[in-house]
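Of the protein chains in this complex, all but one are displayed in their positions.
Moving on to chain A:
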Amino acid sequence: MEAEVIIIDRPDVMQLHDMTAHRLSLFSSAVQAGFPSPAADYDAEPIDLNAYITQNPTATFLARVEGDSMIGAHIEPGDLVVIDRSLKPTSGRIVLAFVAGDFTIKRLMLKPDGAYLEPENPKYESIKINHPDMGRIWGVVVGIVKKV
């Protein structure tokens, strides 16, 4: 379940900590003298893509993808993944894990015989975590930012 946001032209929408500075304004109206605006009572904030892509900016980090082991989940080389550290890594979620000295993005599957990190590309094999020291989950992937 990953949210996919397609950014058309503003790369700095990705600075997640700065929620107010990078709003994507979908429409705006000029202030006219004379008549009070009939919309004044319905004043709303513009759409905030940061709020859409993460619930918790404090715990959210970005990382750039280099490999192709998750292309089946639309995570492709060059993409930015959005990682929320405050979410519980439950079975079935895509996670950023640190395994055997390296970071990797895989789908976490908790099975009766242990925890697996599964790729979404037939070229690669699952990693079985059979020792607690072997690896740990750094955060849960909650979105992908792509540029087209």
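The definition used in the following text is that a residue touches a chain if its C-beta (ideal position, glycine included) is under 8 Å from a C-beta of that chain, and two chains touch if they have at least 3 such contacts; residues count from 1.
Definition applied: contacts and distances are computed from a predicted model.
Within the choices "Y-family DNA polymerase", "Cytochrome ubiquinol oxidase subunit I", "Ketosteroid isomerase-related protein" or "Molybdopterin synthase catalytic subunit", the name that UniProt assigns to the complex's undisplayed chain is "Y-family DNA polymerase". Considering the full assembly, A:Val65 is the residue among A:Val65, A:Ala115, A:Ile129 or A:Val142 that touches the omitted chain. Within the entire complex, the positions of chain A that touch the omitted partner chain are 11-12, 14-15, 17, 21, 56, 58-59, 61-70, 75, 80-81, 85-86, 96, 98, 101-106, 119, 136, 138.
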